[in-house]
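Would you mind keeping the following structure in view while I ask a few things?
All protein chains but one are shown at their positions in the complex.
We just call them A, B and C in the order they show up, numbering each chain from 1.
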Amino acid sequence: MIIMNTDATKEQIDQVVAEIKKCGLRADVSKGEYRSVIGLIGDERQVDFAHLAALPGVKEAIGVETPYKLISREYAELFEGVNEHSVIKVGNINIGGGEPVFIAGPCAIEGKEQLLRIAEGIKKAGAHILRGGVFKPRSSVHSFQGLGANGQEGAREALGWLREAGRKFEMPVVTEIRGETQVDLVAEYVDILQIGARNMYDQDLLAKVGMKGKPILFKRHFGAGIEEFLSFAEYIAAEGNRQIILCERGIIPIGKGKSYTRYTLDLAAIPAIQKETHLPIIADPSHGTGRRDLIFSMSCAAIAAGADGLMIEVHDSPEEALVDGQQMITPDELKVVIDTCQRIHKQISR
Amino acid sequence: MIIMNTDATKEQIDQVVAEIKKCGLRADVSKGEYRSVIGLIGDERQVDFAHLAALPGVKEAIGVETPYKLISREYAELFEGVNEHSVIKVGNINIGGGEPVFIAGPCAIEGKEQLLRIAEGIKKAGAHILRGGVFKPRSSVHSFQGLGANGQEGAREALGWLREAGRKFEMPVVTEIRGETQVDLVAEYVDILQIGARNMYDQDLLAKVGMKGKPILFKRHFGAGIEEFLSFAEYIAAEGNRQIILCERGIIPIGKGKSYTRYTLDLAAIPAIQKETHLPIIADPSHGTGRRDLIFSMSCAAIAAGADGLMIEVHDSPEEALVDGQQMITPDELKVVIDTCQRIHKQISR
Amino acid sequence: MIIMNTDATKEQIDQVVAEIKKCGLRADVSKGEYRSVIGLIGDERQVDFAHLAALPGVKEAIGVETPYKLISREYAELFEGVNEHSVIKVGNINIGGGEPVFIAGPCAIEGKEQLLRIAEGIKKAGAHILRGGVFKPRSSVHSFQGLGANGQEGAREALGWLREAGRKFEMPVVTEIRGETQVDLVAEYVDILQIGARNMYDQDLLAKVGMKGKPILFKRHFGAGIEEFLSFAEYIAAEGNRQIILCERGIIPIGKGKSYTRYTLDLAAIPAIQKETHLPIIADPSHGTGRRDLIFSMSCAAIAAGADGLMIEVHDSPEEALVDGQQMITPDELKVVIDTCQRIHKQISR
Partner (left out) sequence: MIIMNTDATKEQIDQVVAEIKKCGLRADVSKGEYRSVIGLIGDERQVDFAHLAALPGVKEAIGVETPYKLISREYAELFEGVNEHSVIKVGNINIGGGEPVFIAGPCAIEGKEQLLRIAEGIKKAGAHILRGGVFKPRSSVHSFQGLGANGQEGAREALGWLREAGRKFEMPVVTEIRGETQVDLVAEYVDILQIGARNMYDQDLLAKVGMKGKPILFKRHFGAGIEEFLSFAEYIAAEGNRQIILCERGIIPIGKGKSYTRYTLDLAAIPAIQKETHLPIIADPSHGTGRRDLIFSMSCAAIAAGADGLMIEVHDSPEEALVDGQQMITPDELKVVIDTCQRIHKQISR
């Protein structure tokens, strides 16, 4: 990181950036109230820090060995003083550091009427953001892949319904992007771009969605350690996009024999990650457990652990859902979840 | 399982038990308000159920294929009607189905004064049961193994302090048993016998502690699936002891790279297990995270997930503790944990 | 699957394919010596099998519930009789079912001279195929990402060297594709397209590389079970490309404390997978262990387990490599590995 003097000029900053680029790296310039800090993106072994430190306007030039630094608390503190939590604004919703935010909706969008019915239901239940899958990542090519599988037109139609439902019920909307060719299309329609667990390691896709400048909902892969998760979030940040909402959605279960839960929801990751980064982090108890009858308990637990919100799959008739019916709850059940979570949040934040 | 008629006589029950023993199995007789049910312990393939069904007084004889049945909800329901939760009484403390119970104390007992100071501290903080390790299971033979390592005398002295501290501050006491030769000794001094995670699979030890007739605090091994955990609890139940307090304390973390938590606290196991068995289940956020700074969050989360209590390591000066200092909190911190957990419990149980 | 009569006409086959498409699925037509078999690709719940069975020329129409069927032994046997192993031809090299094939080369291409030197070395050591990374997937955006990171031009230059080295030393070449925008470019230059472990779940990328009609080297993700691995290989097969070389490269290590190997090489997966599919499977002991000093042993073990080949990272001065030096061996060491593996192969195949 290059810490500039408080009175460093734009020209001095530009010179530092130019020198960094000469070494084959990219530069991330963060302007704080008092000073600017320049983060290096790339292989720092290529850089002569003594040379950078001697440039005009530079206060300090330090090599940092961690795989995530742009999103770290340390970095934010350098130029902004105490920075407890970033707040990501989507419409009039604030994510991070305050009241928990509830994202809800069907796993997959199946039709317009279905989506409108569910959107109305979750709005009444108190949800803030509407989700709905168009491009579904599936373990089997022989499973229903979402309406996005019906070509460009099918995708546009489903995305249009999502936008319409969001506008009608005054909720920002989010959907998942699974491949690079979907980025521009999806970004036209939704407020938040979701990268699912299976794509967490897909660095080319991360760079591409990062560049769109929209908030990203970024899910942890089920085989990823916390360091890996944050290191791949850094790929998004490296594109100048710090509007990242992290999401814990369960890791591979340990132990032989019958599985009682589809994944192991790693709730300790929530406070552990909050100590590393100021980015908000939410939990997904639907995928994390794979069981309707555990969603209430794990929602309460996630909020009690300090999660900044929840993402919950909701369907008006879960038993008829094309995908993941066994892990969806009804809007009425969602209302109980939200009410209880809000009361729990009050207990931990007083 | 053999379900007897409501008017079955003692002689008829005895005859069924005798027939079961002839096949090389053991029998567990549970007398409900209306009828008796006889559980078979052992390899049911040796048994001719048609023959048993034909005995006088027998209503039904059913083979059950699950590895845990004596502790299952189904079994309890057969003879006792609705049986939402077992309640285990230790002194005037009730564990299970009501207010959460807080077990606290040092990882290892280091001396009498230390123990009394901590006992006083946790009592004031609102804890119900005092813990303190005498026989410490350790990964290295070169680590401090607890005062129990100082021979029979050292063990008796430390156990005596534990009993004294418990009496003085009116709390039942619990300590861990690591080997078969410690069972009788420990049972003389404490109210609850603890089997630690590393001994979960030690079926001979389980049978031996089961026979003492005292409540058992039984911890899940960090490599065990839920089915295994319950199947080994069944070894205790098979000795006629149904006073089993289960404890989730974290499983092996997944993911390469730096570990942020010592284990992964599997909180979804709590409601999942509560759907299988009526036994109470608590959580241990101290071992489950290995980090002082995560204990508050994970305590709140465990109670929100429905845990019947918590076991927390407390020390008056954690940085000087001989064992596990990095995961112990002070009595003052414990008070905040207990108060917040009690408020959270009210939110989920209304 | 739709099994056609031995005398079914092209028109009859076309009609079945058309009916399948009407249901929203795709069809995979395999023509065997005696009969054709049509595999359904997509959600079979949308299909009325009784209707298909009644079409002219159809012998049998069966729903198959497994997530991988196009690559399964059962499917191949339907139309080709006994089909022990598929053989994938690349230049004059045969992969599968015969002598083990050795793929070697540097983790990342660093320069032309380096590549030519290493290519010469591995050729002399007995290797058959040259590998070299241009687009490197890395856990950190701050690590060296391969020469492919230097824009289109840098990528073309490095890919050109790879093709040149392959031609000069008469070896087919393989390199990894990390994102969709690289597919066309890479396919211009190399004989085998590699999908790395981190992209295993990236179904849009799999479909895109599958369509190129070139052999695919497909690596198992380190968090993937065998069923998932084969189910994602099916995404490639669903594009009509059955030239898939599977690769076991290690799964997430279990167990707390210091890691002795970077991953756990799951060698039992090799014979287990060979019982499910006729596709060849090789092992990568370099990534699988992350340790130069274990490569000899694990290469021998993989061949003894029945692997159809090995992929080994080789560098002429491993200690100076920009990436993964700690897991690369020299050409001289490679020769010992290849010689020993060939002798071991003779022992298991007599």
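One rule holds for everything that comes next: a residue touches a chain if its C-beta (ideal position, glycine included) is under 8 Å from a C-beta of that chain, and two chains touch if they have at least 3 such contacts.
Model, not experiment: these values are computed from the prediction.
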Option from C:K89, C:K124 or C:R343 whose C-beta touches the chain left out: C:R343
Contact partner of the left-out chain, one of C:N5, C:T181 or C:T264: C:T264
Option touching the unshown chain, where A:R45, A:K89, A:K256 or A:K275 are the choices: A:K256
Candidates B:G97, B:P137 or B:G325 - the one touching the absent chain: B:P137
Selected from C:T9, C:Q46, C:Q152 or C:S297 as touching the chain missing from the view: C:S297
Positions on subunit A where the hidden chain makes contact: 139, 222-223, 252-257, 259, 262-263
Residues belonging to subunit C that touch the chain removed from view: 223-228, 251-261, 264-273, 275-276, 288-289, 291, 293-294, 297-298, 300-306, 340, 343-344, 347-348
Contacts of subunit B with the absent chain, listed as residue ranges: 24, 40-44, 67-69, 137-144, 178-182, 198-199, 201-205, 221-224, 228, 231-232, 234-235, 238, 252, 254
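Keep in mind that, in the parts below, only the chains that are shown with their structure count from here on.
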Chain whose Cα mean lies nearest the overall Cα mean: A
Subunit A-subunit B separation of Cα centroids, rounded to whole Å: 38
Computed distance of Cα centres, subunit C from subunit A, in Å: 32
Mean-CA-position distance for subunit C and subunit B (Å): 49
Interface hub residues of subunit A, defined as touching at least two other chains: 223-224, 228, 252, 254
